[in-house]
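Not every chain is included here, but those present sit where they belong.
Labels run A, B and C following the written order; every chain starts at residue 1.
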Amino acid sequence: VTLTRRYRFSSSHRLHSPALSEAENARLYGKCNNPFGHGHDYVLDVTVGGPLDEATGRVVDLTALDTLIEEQVLGPFEHRNLNREVPAFAGVVPTTENLAAEIGRRLEGAWAAAFNGSGTRLQRIRIEETKRNSFALEL
Amino acid sequence: VTLTRRYRFSSSHRLHSPALSEAENARLYGKCNNPFGHGHDYVLDVTVGGPLDEATGRVVDLTALDTLIEEQVLGPFEHRNLNREVPAFAGVVPTTENLAAEIGRRLEGAWAAAFNGSGTRLQRIRIEETKRNSFALEL
Amino acid sequence: VTLTRRYRFSSSHRLHSPALSEAENARLYGKCNNPFGHGHDYVLDVTVGGPLDEATGRVVDLTALDTLIEEQVLGPFEHRNLNREVPAFAGVVPTTENLAAEIGRRLEGAWAAAFNGSGTRLQRIRIEETKRNSFALEL
């Protein structure tokens, strides 16, 4: 049995690649290249697997999961400008693909300490950028 | 091609583990340990695979699927108190993880008789407990 | 400009009218008359109007609204059995119609103290019982 738990955060960003010319950036990202940025209400689904604890009937300690997501994702990203306030995006375009990869790295890095010895595994993260576009990463 | 078909049922439950002390139950389940119970509107998604019937263009006989789910899940669980009215939860905490496992066992046990010889396979069940938490079981 | 803010709570209840016979209760409420109860994930939408505060650009102080709803609704109802744990339903059937009326009375009674002098008005409450049925009360 896996659990998928949903979180939400709102951030702003600007899509602009330092590796491309102004003209290429404008053509590639369109309105998303607007210099003053825009924002989204991201939905983050975190899927967790592992053995079912017989005494509690749970696959994961929800308090531990919420604490981890708060520390690694909501705290640093919620109501932030990704380009200017999140160091990982100093030289990396904050597309939702890169956002998913960054969240995956953060959760994998902190997972062992949070769920030490419990067998709980991070299996998948999924981010809805808008109703039309979502991104998934199997871990 | 797989089909995923959605069903809904409303039940009440209380999360309380006989293997734990009162204090541990209170700490672990919080408000869900409230002695008088509470309830949820569960969403059940059943995913079925198998060869496409060339004459009918269908992967599964929907009437047979609905009959099976009615007999095995909706009939026994709909508008029921899981702890007191479903024997499987007499000594097992009715977390949604355990509810998913119980539904999986029921469907697997009755599958062969319902879809005898058709090659239709049960692939996955998924239960939404609330908008925030869902649970999946690959079969 | 009005604001509508959404809250959620999960409760269990049993529909059984002390004014009716067992047979009439069974016929009228069907499965909802099941003696052990069942539950729902209620969605509560609270609509508030009033003059726009020129300095803040807001129609209502959200912290004050959340505090009021927590005290009057979420605290008493969340994860509770309405029949047995909410005194207002000791002799009143906890249909969602009566639940809406009770929430309306609680909010109206506590409104003046919470929004004293600000001109903020409670205009409407709406409760979704399930995806199919919702109930509204203009105030």
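By our rule, a contact is a pair of C-beta atoms (placed from the backbone, for glycine too) under 8 Å apart; a residue touches a chain by one contact, two chains touch by 3 or more.
This one's a predicted model, so the numbers in the text were calculated from it and none came from an experiment.
For this homomeric complex the structure file specifies 6 copies in total, of which 3 are displayed in place.
Just so we're on the same page, only the chains that are shown with their structure count from here on.
The chains in contact with chain B as well as with chain C do not exist; no chain meets both. Here the two chains linked by the largest count of contacting C-beta pairs are B-C.
The chain occupying the central position, as judged from C-alpha centroids, is B. Chain A and chain B have CA centres that are 30 Å apart. Each chain gets a centre from the mean of its Cα atoms; for chain A and chain C, those two points are 35 Å apart. Touching two or more other chains at once are residues 131 of chain B. Contacts from chain C toward chain B in the complex involve residues 8, 10-13, 31-32, 34, 36-41, 78-81, 84-85, 130-131. Within the complex formed with chain A, the chain B residues making contact are 15, 17, 19-20, 28, 92-95, 97-98, 100-101, 131-137. Within the complex, the chain A residues that touch chain B are 1-6, 47, 52, 54-59.
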